[in-house]
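First comes the structure, then the notes that go with it.
All protein chains but one are shown in place.
Our next item is chain A:
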């Protein structure tokens, strides 16, 4: 009886090109909209996970391995598996419905999301979110 599909909830995308990837809900539309008359949400997720860094790696290699590629998507609730984890990253100002309208706006938003996710990864918090789901 508690609503759990709220912003900052970590979810796993189940269908589509990004199936199996972890994402975080930025904005949820429980009642749907005119274009999408079903419950859906705007998620920002990881398209390419950062690779495993070992002690032997040089600083240049660490930097290269810690890169993250992000994606933004509007996903149906049926195509998402919610988890008990949350990710407290402030993406509300960059990731908006408006940023999905055109290609270059989306690229700009993705780049900014990538930067924020990378800095969160480097602090070492939310380790679960940045590890690839093995299946």
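To be clear about the criterion, a contact is a pair of C-beta atoms (placed from the backbone, for glycine too) under 8 Å apart; a residue touches a chain by one contact, two chains touch by 3 or more; residues count from 1.
Quick note on the criterion: contacts and distances are computed from a predicted model.
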{"item": "UniProt protein name of the chain not shown, from \"Ran-binding protein 10 isoform X2\", \"Mitotic spindle checkpoint protein MAD2\", \"Ribosomal protein eL8/eL30/eS12/Gadd45 domain-containing protein\" or \"Tetraspanin\"", "value": "\"Ribosomal protein eL8/eL30/eS12/Gadd45 domain-containing protein\""}
{"item": "Positions on chain A contacted by the hidden chain, ascending", "value": "1-5, 30, 39, 77-78, 81-82, 84"}
